[in-house]
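Only a single protein chain was left out; the remaining protein chains are all shown in position.
Chain IDs A and B follow the sequence of writing; residue 1 opens each chain.
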Amino acid sequence: MLKKYRPFFRAGSMDTMAYRFNILMWVVVTVFEVACTVFLWLAVYRSTEGGIDAVINGFTYKEMIVYVVLTTIFGFVTFGSETLWIINNDIKQGTIGNYVIKPISYRGKFVASNLGSYATLVTLFGIPLYAIALGVFAGIGFLPITSGWDFVGHLGLFVVSGVLACLLNDTIGYIFGVLCFYTSSGWGLNSLKTTMISFLSGALLPLSFFPAVFRDIVGYMPFAGMSQNPILILMMKYDYLQSLKVILIALGWLILLELMAKLLFNHAIRKVTVHGG
Amino acid sequence: MRYVKLYFTCIKRSMLSRLEYKKDTVIALLSFLISNVCSLCSIFFILQSIPSLRGYSVVEVGFFYGFAMLPIALDHLFSDEFWLVAYRRVQLGDMDRHFLRPIPVMFQMFAETFQPEGFGELILGVAMIVVCGVNLQVAVSFGAIFALIVGAVFGAVIITSFKVAFSALAFIFKRSGPMLQIVYGFTNYAKYPLAIYPKFIRIILIFVLPFGLFVSLPIDTLLHGTYNPYLLSLGIVGAAVAFFALATLVWTLCERRYESTGS
Partner (left out) sequence: MRDETFPETAIHGNANRVQWAQVMIEVQNLTKVFRKPVRGKGLIGMVATLFSRKYTETHAVDDVSFSIPEGEIVGYIGSNGAGKSTTIKMMCGILTPTSGKVLIDGKEPYLKRRLVAKDIGVVFGQKTQLWWDIPLIESFKVLKEIYQVGDEDYAARMEFLSSVLGIDEFLTQPVRTLSLGQRMRADLAASMLHNPKILFLDEPTIGMDVLVKEKIRLAIHALNQKYRTTVVLTTHDMADIENLCSRIIMLEKGKIIYDGPLGDIKHRFGNVKTLTLTVPPSVDPNEVKPFSKDVEALVDEDKVILRFDPERVKLEDVIQYAFAQYHAIDMRIADISIEDVVKQILAQQEGGRHAEKV
């Protein structure tokens, strides 16, 4: 049953590989960006009472640096989805009609293709970068690992949480893509999606910085599971119980959002006329 | 001049196209507004936790942020088509018709799209400046204001230059969108006072990716009178001219490498 999705899986990985130059540039520049962020936080901490050792909203300076680096790497793997643009293009070209009548589900095509991308990115970049990052941080004492088994346990939960994050990103990307049915402004939607996600997922800054009123709300939203939670699991700032709790929340959201996506798609297809040509 | 008239004819056409999609224009404007608000909240939340940032008060940091949005907004208004060039148009082979016309392709890219979404950012930026500005305890001098205006306008020229140059790379790589995105991302680091960065980063943000040049320095001049505003303005204008000339050169060279696709 799943075999028919294979060509899309392949295409997804190959597409990613073809962007070699862009990836190289990205690496160089991200280092610079991370450096800038590091200095920003350094300035923030230095301006606080207690300086470097101060704890701001639950994070020491060292923990903040670890958080920033790990989130950046994670973001690279999970945020690379081009789903929105492909859907937008399909609508504009009118080819959306083809997909609606094919036996391969439109949604399925994206899942398979994106999984291909993720798989490649994780293998080529995610795993080695994480290995290096964690090794370095553990080595210089930024990330104290007291118990080996404890770490492994958290690592396992991190992988689960990470996969959920990818799927959530995929679903949300798809939903925004379907919203393109209602408007021609793919650009605006994309910008909204990217900023909203990075803001509400903790990629820009940990969610503990949100004012008390919003903290709980944001914590329960699906976005939290897309960036902050997997990382905090890995950093062992969540104990097992908390980790399981956030994983279950993420899973629940995934199911709910998939349903929403399906409903939205059906509604969109019925309501909107395809651009003739 | 002929090209001025031509530009306005094209822009008029662009607005006509946009008016066809009123709903979409509004959505786009709102999206960008919300995006900017999110970014603003982030910095606001961080600042809430600390008394000051390297000696800059919350209000002052807010002023930096708001002012930085001005050159970004101005650039957004005029050079939006270059994003499409970098991401799609070269790759899809959609540039042919521009090369078949007797006017420079680069000019056509500027004339193709006028992006009113930029007004959203412009308004937000101005609002921030006003709100933070009235709370600033500072003696306002004519020179500093002059430097600020120069910074905003010619800073936009510098940002546009980067856009032009990196989108031109699409002629060589077929798709230079991600590269452009990354360089454009550097403008985020211009939103903070340069003082928080160590010296070598400061140098990069003044001379290489001069986003700090037209944001941080004029504001510092306003707040602390650090630099001679007229010399600074001269420097900014000079940098703008230099970067734009360089960008035009890169574009011209890359344009030659354009090959129409297909059989």
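By definition in this document, a residue touches a chain if its C-beta (ideal position, glycine included) is under 8 Å from a C-beta of that chain, and two chains touch if they have at least 3 such contacts.
This is a predicted model, so every value here is computed, not measured.
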item	value
Selected from B:1, B:100, B:139 or B:208 as touching the chain missing from the view	B:100
Interface with the unshown chain - residue positions in subunit B	2, 5-6, 9-10, 13, 16-17, 20-21, 94, 96-97, 99-104, 258-260, 262-263
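Following the convention adopted for this analysis, only the chains that are shown with their structure count from here on.
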item	value
Geometric centre distance via CA averages, subunit B-subunit A, whole Å	27
Touching residues (chain side subunit B, partner subunit A) in the complex	21, 23-25, 27-32, 34-35, 38-39, 41-42, 45-46, 48-55, 83, 117, 173, 175-179, 182-183, 185-186, 189, 192, 195-198, 201, 204
Residues of subunit A touching subunit B in the complex	19, 21-22, 25-26, 29-30, 32-33, 35-36, 39-40, 42-44, 46-49, 56-57, 183-185, 187-189, 191-192, 194-196, 199, 204-205, 209-211
